[in-house]
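Below: the structure, in structure tokens.
Here the complex is missing a single protein chain, while all its other protein chains stay put.
Each chain gets a letter, A, B and C, in the order it is written, and its residues are counted from 1.
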């Protein structure tokens, strides 16, 4: 694959794009899943740059919502949501480096109906929440179970949605903080950006020794913004390859695929997420593609693209991207 | 064109999609251009539903930035920016109706270099502004002139951007307010959403007798967010067909094209623009396509798309859309 | 009154603090009240700098909510809310000047119960609104009528609130815009800041010939933020003295009283209103009190005060102030 050979991962990664050993991170190997991104858990796996990890992820509810008659408020308990595989210790990683995660495949696992979406009290993009704290009555709770195969997602009797899976929550540990896996931030986490799927490489700034990679929360599909707060959540088998780029100071997660490079900002209000994403993208164009800072500002004004990941998590996430064809 | 025959405009418009008389709204006919959307100006044209208008628009700077050495702060004076053609009085329009604007074509006019972009003091998405009022020094002013043809926009010696023109500012008059043409709102205005181009139909809620349609501010191309605040601005010849849908209460502008329907929200902070757009889209799905409200909320969570128009104007504009293929 | 003699109004106003002619702006003189701040209405009064105006204002509902059983959604119709007295033409005022409004007194008028507060659908600080557009059901409508005298406001059988009246909506016309009297902005308008009461002088930047002063929307009392969106609204007799300061470029409304000077910012999100207010206050300290810009920034960090006016109007308003005792 040509574009991969020219990717930042293949050019600058310690493994130079070569595929290392494969590690199975099964439910049994993982044992207890984690609900924070942080440095206080013991690694479940130690890998070398270039190694491949095949991980069995839970859905965001750890499988607790089984029937459409289930009550989220009875079965789900904060902060024990969005269980994560990891931490995966990456040999040689240090603060100031970058972890590259190439996503090979995401496959649904478990018994049908595998998929779950739900309306949860005081959570979602079109309701009052714990932060946008209002006096209105909450919407009624609702759980919807869906059949998912790689051929499609049966939304209802009329509508099938294409299977376009991605990793909702992926990233590395902060240096000394341990933050809920519900939150996206500069270390990645719950960004819920659909571009983080097979065929893309995600990059994260390393903040501590061995990086400590976490992942979970796969979605079979998701609209921009993840409007009600719950995409089509599913347990999955995820195959990723992890590499390490030494001495590569970046401030926020980045992503590349065959067509574009993208920077990912997470913040509230939403305009701050957009500002972060676009500024990080400008920094990238300046540092790696030789652009003048203001010329890049001008150019993104005319040709930049924005993807809204989530408008529901503790911070909202947007990705700002530019086609690679403009950068050569 | 099949999709047009099934459009809201063709099905419900007074003209039933038929093409009426053609009116030339030349610079001479327009005379003085306007800087507000409001009811206090006299119509420059009176048309019947179904009529076509060919309008000569100025660029957002009314042609005052001619050379790259020009100083925006010396030549531009608030509030006399973003000059608009209109108002066009539409026969029979009353509060509670909808104006449909089908965009046929947008062609650059004038002498090369036709296009202008600029960095303007305290304006733009990555700088302190009059509202995000800071103590940092402003960026240096800069003007960039570009050659535009229908084959492409010469950004610099290496890069040509496709010609993807649209109407940056389009809408109708508020009932009793007269608001700067720099602002987007529920009546349309300066939304700066690239989907408002040839091949689309935009819909606006009517607030006063004869609607009073305004338009201007064409862009030869624009990235999501219009990052520095100034797209590739150009004077243009715009051909639109205007129809009237009686008794059609909508709250915010809407748009349709061959592929999708979209609702357009404008507000600050940006999440409110997204909320408005998605709620208006749900209202549309419920009223015209028979969806249950919560089912639509669930579905947009999985399949909705968001386009960021601008993150620089007095209100930010986002469009939320859903493919028509899901609605049948 | 010593402080008044040292006020900006008395020192720099055309009238030098002297009291001119008194004008009665009764309901009869006013005739039709206005719902926008703009230049398109004819003046109801022409005055000289220093003149006093005694105005009869309506409450924000123009008296339409008479009984607690009244339904706001049936009786109130946008945009015909918040009726204003004016415009008052001030002789000699031009763009770039400042209008000073010294508030002498505000007295309730009309039959008891004079006061009205209400819960209105999709309006208020703790509910979803037209901008924070949500799917939650609105709160039930409610109207509360209250007896108001200058001795106090009978909130209920147990509680009397002190009579602390102020002018909710006060300002001048924009240059070419005509904007709803529900909105606060750089020209003043619906700021709903309790400091704009007897004993204070408010200052507004002039944007057009004769300034065109508007006022209305008196409140007998109000908490910070005007939480449900409706303070204790009352019709009133307002006595103000208007003066003119020539060539005094300010960007946002300002206020002074015996104790402090305050700058007033209006924007969304709320942090932008705070930024505007503090930056305008720094500009004031630099221009009129000889402070270094960064020293003022340091000092307001330690001694600045913020008053939240409203968190419910189209823009939120905050006042940032500093004690005069620190400025000498």
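Assume a contact is a pair of C-beta atoms (placed from the backbone, for glycine too) under 8 Å apart; a residue touches a chain by one contact, two chains touch by 3 or more.
These numbers come from a predicted model, not from an experiment.
Trainee: Based on the whole complex, identify which of C:225, C:253 or C:314 touches the chain you can't see.
Mentor: Result: among the candidates, C:225 touches the missing chain.
Trainee: Using the document's definition of touch, tell me which of A:276, A:308 or A:322 contacts the absent chain.
Mentor: A:276
Trainee: Among B:7, B:57, B:84 or B:132, single out the residue that touches the unshown chain.
Mentor: Hidden-chain contact among the options goes to B:132.
Trainee: Since one chain isn't shown, list which residues of subunit A touch it in the complete complex.
Mentor: 35-36, 38, 40, 79-80, 130-135, 174-180, 251, 265, 267-269, 272, 275-276, 278-280, 282, 293-294, 297
Trainee: List the residues of subunit B that touch the chain left out of this view.
Mentor: These residues touch the chain not displayed: 126-128, 132-139, 269.
Trainee: Mind listing the subunit C residues that contact the chain we can't see here?
Mentor: Listed in rising order, the touching residues are 117, 119, 125-126, 139-140, 142, 144, 153, 155-156, 159, 161, 221-232, 268-271, 274-275, 278-279, 282, 294-295, 297-306, 308, 311, 316, 318, 320, 326.
By definition in this document, only the chains that are shown with their structure count from here on.
Trainee: If you average all the Cα positions, which chain's own average lands nearest?
Mentor: Chain nearest the centroid of all protein C-alpha atoms: B.
Trainee: Need the most distant chain from subunit C, centre defined as the mean of C-alpha atoms.
Mentor: In terms of C-alpha centroids, the chain at the greatest distance from subunit C is A.
Trainee: Round to the nearest whole Å and give the separation of the Cα centres of subunit A and subunit B.
Mentor: Between these chains, centre-to-centre, one finds 34 Å.
Trainee: Please set out, as single numbers or ranges, the residues of subunit B touching at least two other chains.
Mentor: 268-269, 275, 278-279, 282, 294, 297
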